[in-house]
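Can you keep this structure in mind? I'll have questions shortly.
One protein chain is absent from this view; the other protein chains keep their places.
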Amino acid sequence: MKPVRFDYVAAASREEALETLHQEGAAARVLAGGQSLLPMLNMRLARPGVLVDIMGVAEWRQIKEENGSLRIGAAVRQWQVEALPRLALLQPLLAAALPWVGHPQTRSRGTVCGSIAHADPSAELPLVLVALGGSVHLRSRRRSRTVPAAEFITGMMATALKDDELIEAVSLPKVRPGTGYAFREVARRHGDFAIIGCAAVVSSEGARLAVGGVADRPVARALPQPQAKELDEALDAFAWDMEARDDLHATARYRRELVRRLGRATLEEAARCRD
Amino acid sequence: MPRLSALERHLVSFTLNGVAVSGEAEPRLLLSDFLRHVLGSTGTHVGCEHGLCGACTIEIDGRPSRACLTLAVQVEGADIRTVEGLAPAPDRLSLLQECFREHFALQCGFCTAGILVSLNALLRDRPEATEEEIRTTLSGHLCRCTGYVSIMAAALAARARLGKKPGKKTNA
Partner (left out) sequence: MDDAPWIGRSLPRVEDAALLSGRGRFIDDLGVPPGTLHAAILRSPHAHAEIAGIETARARALPGVAAVLTGTEVQARSASLVVGVKVPIECWPIATDRVRYVGEPVAVVVARDRYVAEDALDLVEPHYRPLAAVVDPRAALAPDAPVLHPRLGGNLASERFFRYGDPEGAFRSAPRRLAIEVNYPRNACTPIETYGVIAEYDPELDAYDVTANFQGPFSIHAVIARALKVPGNRLRLRTPPDSGGSFGVKQGVFPYIVLIALAARVAGRPVKWIEDRLEHLAASTSATNRFTRLEAAFADDGRILALDWDQIEDCGAHLRAPEPATLYRMHGNMTGAYDIRHVSIRNRVVLTNKMPSGLNRGFGGPQVYFPLERLVERIAAELHLDPLAVIRRNLVRPEDFPYRTATGALLDSGDYPAAMAKALAEGGIEELLRRRDEARAEGRLYGIGYAAVVEPSVSNMGYITTVLSAAERRRAGPKNGAQATATVSLDPLGSVSVHVASVPQGQGHRTVLSQVAADVLGLRPDDIRVVTDIDTGKDAWSIASGNYSSRFAPAVAGATHLAATRLRERLARIAAAQLNVPAADVVFREGRVRARANPDNAVSFTRLAAAGHWAPGTLPPESDAAIRETVFWTPPELTAPSEADEINSSLCHGFIFDICAVEIDRVTAEVRIERYVSLHDCGRVLHPAMVAGQVNGGFAQALGAALLEEHAYGSDGSFLSGTLADYLIPTAMEVPAPVVLHYETPSPLTPLGAKGVGEGNCMSTPVCIANAVADALGVADVALPLLPARLAEHLYGPEREPRRKATAIPRREPAAGERRLFGEGEASVAAPAAKIWAMLLDPNALLALVPGAHAVEKVSGTEYKAEVTLGIGPVKGRYRALISLSELEPPRSVTLSGIVEGALGFGRGLGQVKLSEEVPGRTLIAYRYEAAIGGKAASIGGRLLDGAARVIIGQFFAALARHASGGRPRAGLWARLCRWWRGA
């Protein structure tokens, strides 16, 4: 379990990182916290020609509040967000989901943007991004663009990122008054990939449930309010539409049933937390 | 920083348990292998090389991290602490280590290095850590011998004893 040979560039600036990506294209991989990439390197699943370490880029280490959002830079580690004073007041869903991401020892190094770029269908942070309807800021040497969460993840570990692009930051909407948030997850063990993760956002304007671990990517859907009698039917349709599959740890049927049951419970919890 | 070529070894320097160290590493060399086989610091163990067993946990700049999920070249200039740096003197144990011995919180001792590093950081940074926090921290480690009962007991005993000592930021 040792990686293949690759070059290593510790980018000191944004320009240096983007220039390397521009030159190398698909042969380059961005190395941030490395908590998803390193296992793939060790197993030789990933065979990059060059790693571009972006953790030294100062401007990407920032967490900013801007335009009602929390903007988290590419070099911000998960523990740093977790340790933000008043995180639960800034964005309760993020605060609730972060402890489910891996273990404390991987959150020490793993980044928020890196987890989103990896786009594992069971991962918590992409789920939060989709649930909140956040956006992803991409940059290449030539241009920068902002992609809405729903368009960023295009499939199983597949994203809108082009070979010469990287995620510069993600923006997550801050808590909104009168809105409740809840997060629930079922995994075989604590810290495992979710069999299902549910993130709910409920306000008087509407209820929204995002589900991870069931479809090939996290999926969000507007649903009736928890007390509405149409909710069961809507959850049932949502459960079927995600095309759950069997794997070693759970059956498709189990996942659909948890969409219905855990989905409802998560929505109800979010509704209770509204104030 | 210039581009480090895959085909060459490069000098990597950092602080290990308070002492400046350096050695040569290809870009792909894992930090776990660098510590053990380049620097000869074999107290940090390797159990899975995909980040799940926790045996290789070390502190990088004050945070418990997986050495197997880190490249040696990534820690240039960093402050690294390993199990070898926990005891105050070669013939003395830290309070946490002492509690492990008293509570028989190890059997084969292979996972122990990583567990000690994680718990040491937790109890140093959060001496008032709850039992649940201790358990959560411990859940990032696999132990096959003890069933965790004695490890929890040792950690709780260490917390209780630390609570009685005046607070200072040192090893637990």
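As written, the chain order gives the labels A and B, with residue 1 at the start of each chain.
Operating definition for what follows: a contact is a pair of C-beta atoms (placed from the backbone, for glycine too) under 8 Å apart; a residue touches a chain by one contact, two chains touch by 3 or more.
Model, not experiment: these values are computed from the prediction.
Here the missing chain is touched by one residue of B:75, B:138 or B:162, and it is B:138. Chain B residues in contact with the hidden partner, per the touch definition given at the top, are 26, 28-29, 36, 41-50, 52-53, 55, 82-84, 86-87, 90, 93, 97, 100-102, 104, 106-113, 116, 135-136, 138-152. Summarising the interface, chain A meets the missing chain with residues 1-5, 29, 37, 40, 43-48, 118-122, 154-159, 186, 188-193, 195, 216, 236-237, 240, 243-254, 256-258, 261-262, 265.
The rule is short, and it goes like this: only the chains that are shown with their structure count from here on.
Looking at the complex, you find that chain A touches chain B at residues 1-12, 20, 31, 34-35, 38-39, 41-43, 50-51, 53, 55-56, 79, 99, 102-106, 108-109, 189-191.
The part of chain B that touches chain A in the complex is made up of residues 1, 3-7, 26-28, 30, 33, 49-51, 54, 57, 60, 63-66, 68-71, 73-74, 76, 118, 136-137, 139-140.
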